[in-house]
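Note that one protein chain is taken out, while the other chains of the complex remain in position.
Chains: A, B and C, in written order; residue numbering restarts at 1 for each.
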Amino acid sequence: MVNLGIKIHELDFKNPIMLASGTCGFGEEISDFLDLSRLGGIVVKGTTLKHREGNAYPRMAETPSGMLNAVGLQNKGVDNFIANIYPRIKDIDTHIIVNVNGSTIEDYVALTERLNELDKIPAIELNISCPNVKEGGMAFGISCPSAEAVVKAVRKVYSKTLIVKLSPNVTSIADIAKAVESQGADSVSLINTLLGMAVNAETRKPVLSTITGGLSGPAIKPIALRMVWQVYNAVKIPVMGMGGIMNATDAIEFMIAGASTVQIGTAIFIDPTIPVQIIDGLALYMERHKMQSVSELIGSLQC
Amino acid sequence: MVNLGIKIHELDFKNPIMLASGTCGFGEEISDFLDLSRLGGIVVKGTTLKHREGNAYPRMAETPSGMLNAVGLQNKGVDNFIANIYPRIKDIDTHIIVNVNGSTIEDYVALTERLNELDKIPAIELNISCPNVKEGGMAFGISCPSAEAVVKAVRKVYSKTLIVKLSPNVTSIADIAKAVESQGADSVSLINTLLGMAVNAETRKPVLSTITGGLSGPAIKPIALRMVWQVYNAVKIPVMGMGGIMNATDAIEFMIAGASTVQIGTAIFIDPTIPVQIIDGLALYMERHKMQSVSELIGSLQC
Amino acid sequence: MKKTVIDLLLLKNKQLNKDNFLLKLRSPVPVSDIFPGQFVNVEIKDAQEIFLRRPFSVLDVDYQNQTISLLVKILGRGSKKLTEAQPGVQISTILPLGKSFTLPERNDRIILIGGGSGVAPMLFLAKLCGLDPENVHVLIGARSITDHIDIEEYKPFGNFYFTTEDGSLGEKGYVTNHPVFTNKLNEFTKIYTCGPDLMMKAIGRIALENKLFCEVSLENMMACGFGVCLCCVEDTKAGHKCVCTDGPVFNVNDLKW
Partner (left out) sequence: MKKTVIDLLLLKNKQLNKDNFLLKLRSPVPVSDIFPGQFVNVEIKDAQEIFLRRPFSVLDVDYQNQTISLLVKILGRGSKKLTEAQPGVQISTILPLGKSFTLPERNDRIILIGGGSGVAPMLFLAKLCGLDPENVHVLIGARSITDHIDIEEYKPFGNFYFTTEDGSLGEKGYVTNHPVFTNKLNEFTKIYTCGPDLMMKAIGRIALENKLFCEVSLENMMACGFGVCLCCVEDTKAGHKCVCTDGPVFNVNDLKW
């Protein structure tokens, strides 16, 4: 048996396959389909300090090999998470990571402090890249100073594993990655969705209530792969890669480009069993290529 | 009959459908397939001052609903264009626009001066967004000061229609558009390709000789549409939209989002008759929607 | 029944009229616990430019033979492609999804109002509700007789009424103009409806005015179908609710109609 284990900062992941935030609920919604304990980790739905209703319907548009979403961080807030959801999911035998969102730095800090109390949340993913909210969100992730400021403030109050989720809607994602690394991020995850738009030619109206939305799915894979490779070459902290991963080959490509772990997002909508299929496919690939450890794969691009 | 004519700066286009640079050669390569004189315009292959061999093979990778290319501006240089190609294509009854590339501002200026001599070239498209060359290219298009500098220098020596082609690989394409508008650009065209990458999981090598390449095709349409809309709202000069247009509906969506003309690129590889199909489709749409002039369509998004 | 991703064998694909097809699929495992109002999310294979699954209500289930029937109306590329599938192919589905209608109780007298492909869950409910057919009234609306689908098989389960906009079958007009609706509405203890939004809203508002129990089955744009993407929300009195998991069946009292 090959060893799929991988360490990120101080955390041992049983394998590099995680579920991406906003595409797997809190895990429980898909527990009918797969054994959650087989996963490397689950990044649960983007959470905010207060309850958020999210954006108006319509929030979704299908696009060639992808989709746009404009959910806008609908969630019941951190109190509800702690009181109602956490007790239900905390004993799932995988790493449960919370995706942290705010409109201000104070929001991020306050939310992080609340999550810090939770024993079974070993890491947070700081989302400075949500393109679907008016305030905060992506605004923090598209300039080095603002990205640094959030990470610095959060780092002060959080000693567990701090992952920062980067926006692809920037001129140089490597610069942003270096900025957050300099403020003590333990890992960066990328990419969040690309800002896109859909128009209904017949009605001449935007398809989404918010006009623009976030593009995900296989369409963005080449861009995501490029960014993972750029960031891998720019920072020392481990990279979590995502963007359009649909099968084991895609996941392996990300790891070759430099991802230590990968997250599966939109693919879950098509088939929620894909994550476990990818774990199995990765193991088979490693056997076939006579690899003992996934670390042989990470960043193994020959160029 | 509806009127498909549209004016950009001082140029009257018979319709808004043009062929994108690098995807239609010099027009003549596809004259077997379609009547070039039906087109609004043809932006011929990226031209440089000197002959360029372009990048090594492999230069292409198919991706979900798109492709990556890494051609790297292979062309025989402007002297050859003027001596051998221009005489053959100058009498095609459509606007022939040359896509201008350089590694330095001096290159851009020198090339523009040469093209300025040509009677039948009523416009140039300044490409400050090629992701596939080491020097110049996209580097000019990803910061406002450098974009301004090139446009300023070229504007001084060129009094015909000056179109500037923008890169999507930036944090704010609207800012770049405003910058080039401020230096006298008559129009902006967008988007050029998005920087992407492909990896061969079996060999663990990049698929392209240059590792990264430019992503085009339907996959990028949502991003292109968003950028056209952002730029349309930011500048007063007309916008030429492109990125993944495969049919009349796509073209109409771009015009609704703010494009005065559209360029057809990668779609030509799939079917070189698509551009004329789009012209016909646009006319039918306008009849169906009882529109007299394409100007009713441009920027007609209701939001 | 646990939600599952499962390949079903297409047994039959019958064109009912210009746009509507009846698909009968066999499941390799028992299909107990699928109820009227629930839906399946169908993968459309080998179709360029189709990325997401497409949701379809369950029209009928044969628990014994492990078959599921769907009524598919051609709307766009995905539904078109699905209606072209040949018997013998495997079709990947996710099922069962969503909440079903509240089944009536023994003494209920119900009216089921279906429009367009919305007749599917209505027929299923008529068949499954277990009431005396005398107490089951099914009102079906369509644009024209040519859009009607054959409901012969379901006749024994209730009294059927028809309206068409052009009067080519049943009463002329909308379902809300039919005498069984206009004159007898207060005789019913429960109203169930599925169909075009405008139709359901008209019915829903009348039910609200008359304080009648009324459940509607909503349709909207879904990405996942099982509650993880939060794309399919309906703005209810209790805030945004997912049509795929909190619905598709809602009580009109909970909606902002």
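Just so we're on the same page, a residue touches a chain if its C-beta (ideal position, glycine included) is under 8 Å from a C-beta of that chain, and two chains touch if they have at least 3 such contacts.
All values reported here derive from a predicted model rather than from experimental measurement.
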| item | value |
| --- | --- |
| Listed residues B:Glu202, B:Asp271 or B:Glu287, member touching the removed chain | B:Asp271 |
| Candidate in contact with the missing chain, chosen from B:Gly217, B:Gly258 or B:Gly299 | B:Gly217 |
| Residue touching the undisplayed chain, where the options are B:Leu49, B:Val71 or B:Val294 | B:Val71 |
| Positions on chain B where the hidden chain makes contact | 22-25, 29-30, 32-33, 45, 53-54, 56-67, 69, 71, 74, 217-218, 266, 268-273 |
| Absent-chain interface as seen on chain C, which is shown | 45-48, 50, 81 |
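Heads up, the rule we're going with is that only the chains that are shown with their structure count from here on.
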| item | value |
| --- | --- |
| Chain nearest the global centroid, as defined over all protein CA atoms shown | A |
| Euclidean distance of C-alpha centroids - chain B vs chain C, Å | 48 |
| Distance between the centres, which are taken as Cα means, of chain B and chain A, whole angstrom | 34 |
| Chain A and chain C, separation of their C-alpha mean positions in angstrom | 36 |
| Numbers and ranges of chain C residues touching at least 2 other chains | 49 |
| Of all residues in chain A, the ones touching two or more other chains | 61, 63-66, 217-218 |
